[in-house]
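A quick write-up on the structure given underneath.
Note that this complex is displayed minus one protein chain, with the remaining chains in position.
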Amino acid sequence: MNIVVCIKQVPDPDIPPAEFKVDEAAKQVVPPPGVAPVISTFDLHAVEAALQLKEQHGGRVTVLSLGGDSVRDALKRALAMGCDAAVHLQDPAFEGGDSYATAVALAAAIRKLGAWDLVLTGRQASDWDSGQVPMALAELLDVPGATPVQKIEVRDGGLVVERVTEDGYQPLEMPLPAVLGISNEINQPRYPTLKGIMAAGRVPIPVWGVADLGLTPEQVGVRGSRLVLERLYVPVRESRCEFIEAETGAEAGEKLALRLREARLI
Amino acid sequence: MASGSVLVIGEPAEGAVAPVTLEVLGVARPLAQQLGVPVAVAVLGQDIEGQAAELIARGADRVYLLADPRLAPYQADAWVPVLAELVRDTGAPIVLLSHTQTGREFGPRLAFRLGTGIITDCADFQLDARGRLRAIKPVYGGNAVAEYTLAGDGVQVASLRPKLHDPAPAVPDHQGEVVRPPVRLDDRQIRTRAGQRVRSALAGPDLENAQRVVAGGRGVGGPENWRLLEELAEAIGAAVGASRAAVDAGWVPGPLQIGLTGAKISPQLYIAVGISGAVQHMAGCQGARTVVAINRDPEANIFKHAHIGVVGNAKEVLPALTRKCRELTGR
Partner (left out) sequence: MHPTGDWLGPLPTWLLLWLLTLAAVAAFLGRAGRLVRLLRAGAPDARFDHPRERLAGVVAEALGHRRLLATRRYSGLLHLFIFWGFVLLTVGTIEHFLHGLFPGARLPLLDAWGPYRFSQDLFNVLVLVGVGMALYQRLVLRPARLTYNADALLILSLIGALMVTNLLASGARVALHPLAVDSWLPASQAIAGLLRGTPPAWQEALYRVGWWGHVLLVLGFLVYIPYSKHLHIVTAAPNIYLRSLRPKGDLRPIDIEGALERDEPVGVSRIEQLSWKDLLDTYSCTECGRCQAECPASLSGKELSPKQLILDLKEHLLHDETARLLARRPAADATRPSADGHSAPGEPRRALVGAVIHDQVLWDCVTCRACMDACPVFIEHVPKIVDMRRHLVMEASRIPPEWQKLFDNVEASGNPWRFPRHARADWAKGQGIPTLAERPDAEYIFWVGCAGSYDERNIKVSRALARLLDRAGVSYAILGREESCTGDPVRRVGNEYLFQLQAQQNIATLQPYMPRKIVTACPHCFNTLGVEYRAFGGAFEVVHHAQLLDRLVAEGRLRPQERLEATLTYHDPCYLGRYHDIYDPPRRALAAIPGVRLTEMERHRERGFCCGAGGGHAFCEERTGRRINHLRVEQALAARPQRVATACPYCLMMFEDGTRAKDVYEALPVADVAELLEQATRPAEPAASGEAAPRDAATQESER
């Protein structure tokens, strides 16, 4: 089974809220110094799911990622975990793209890779939390898909998956090829072995740009996007603890409820 | 068919209307009123007749009932073409749905099939001067807020984060029409075969993905008080967690533990009750956006990390808090 995993590198989601900064003019997040970007968590689960399928059914796992220079670290980590090949999609034209524009580039790359049976991605990325890429890929590649998926089984040349629901799951059968958005319940991503880490350093990672994918700059990046980011800001936040003053515990409880409602937290 | 309604797509539900659908309806109705168009709800599935009356009573001007055995149980391959046709036929300017696990799946597919985009997981909507949708969406785990519009002039699709808004209130004497458009569905479009939903034992929001978390530690005082926490969690739609101390004490099972060696949470609201705030616990909730600490000890570490603090006994604070929350949210 030939599997393509699309991963995304994101700013470390563990940046504490107090450290989080945004360049409002550029509508970009400014990561604090010394905090290296990481692979979005759900994508690690997708890589692990692909590797387990490969171990059970044979085949090849290719990992794809779109982004700047630092993305090579993310691809190396995926290779170290056991992926067979990696492709880095990098082009100034890709910059600022929304989920759809990103999916356009990824879908073109998947087609360029040739024979594939299954595309896996994380259910959503921990930066913009949109969760659109898996289904955008399914639409663009015109194949069945499901998200968020907590279990994959290969049966009779097709798949039986469990799609996560609020109160459990829904089983779903589908033929291959298909696209799945992977949820964290599915597995525990492995830690790369030492051999994997060393071998990953030697795997060449080709870089594909817009032209390599047979696309035009209008189809990707900001210009290919269907969403317009109008504004990005950090909501006002108190860094000091605001104590609720009250005579009794019950009064404090009521005041707290009002305070939470006021802050639209409940 | 009349055209131009703000169209709400109902969450697949058996029998009664799903509460999340009413939340979306509650948000959609004022938008529709501003635009001066009706608000409509599309319900897909089988045995859905009963939903129409409730939706109309809650303010829907029109209910599309798309009944077909192939639409239940839900599967994207069947829903998306039917919905795409409905949207095209009705000329809805705005399509709204709930960002549930299911909405995550068919929402984007529908939008892309319609040739437009979708703004997912929004907290709120506004209309700009042109009457276009401006969506407010928390991003980066709530650390930032993004405001989006959709490019072009076509149909706009967006999904609303569940449990952030009240369900649409009943509108006295509201009248609406029920429309039953034909379901035109080519079996070849359905490549998947969906099974019935399976309820799993571990219901309730998943701790790691929950938007609200209520957690207790030793300061809760004992297993007999744990109920107070669960009641609060239920009242505000939160997942329940615990510190290691509470797990250690055997009050709650291990999977509830939050911390370095347990679940890592990043909710919008984290209410820590009787938790001292040891390093191993704080390592698991650094991502929490607003931390509320309830603790008897004014010097507890947790207050160094909290945004709102209550110095007090959980046994006294929690029941009042829960009661007031229920009152305020109408749940």
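Labels A and B are assigned to the chains in the order they are written; within every chain, residues are numbered from 1.
Note that contacts are C-beta pairs under 8 Å (C-beta built on N, C-alpha and C of every residue); 3 or more make two chains touch, one makes a residue touch a chain.
Values in this document were obtained by computation on a predicted structure and should not be read as measured data.
**Student:** Would you mind listing the shown chains in contact with the chain that isn't displayed?
**Tutor:** A, B
**Student:** With the missing chain put back, one of A:V38, A:V61, A:A103 or A:V179 would touch it. Which one?
**Tutor:** A:V38
**Student:** Which of these, B:M282, B:V311 or B:L328, touches the one chain of the complex that we don't see?
**Tutor:** B:M282
**Student:** Given the full complex, what residues of chain B touch the hidden partner chain?
**Tutor:** 218, 244-245, 248-249, 254, 257, 260-262, 276-280, 282-283, 286, 297, 299-301, 304
**Student:** In the complete complex, the non-displayed chain touches which residues of chain A?
**Tutor:** Its contact residues with the unshown chain are 12, 14-16, 19, 32-36, 38, 188-198.
Just so we're on the same page, only the chains that are shown with their structure count from here on.
**Student:** So, what's the distance in Å between the C-alpha centres of chain B and chain A?
**Tutor:** From the centre of chain A to the centre of chain B is 21 Å.
**Student:** Where on chain A does chain B make contact in their complex?
**Tutor:** So the residues of chain A touching chain B come out as 11, 13-17, 20, 22, 29, 98-100, 123-124, 126-132, 135-136, 138-140, 143-148, 163-175, 181, 184-185, 225-235, 237-238, 241-244, 246, 248-254, 256-261, 263-266.
**Student:** Which part of chain B faces chain A closely enough to touch in the complex?
**Tutor:** For this pair, the touching residues of chain B are 73-77, 100-102, 104-109, 111-113, 116-121, 134, 138-152, 164, 191-200, 203, 206, 208-209, 212, 236, 266, 268-269, 286-290, 292-294, 303-304, 306-313, 315-325, 327-329.
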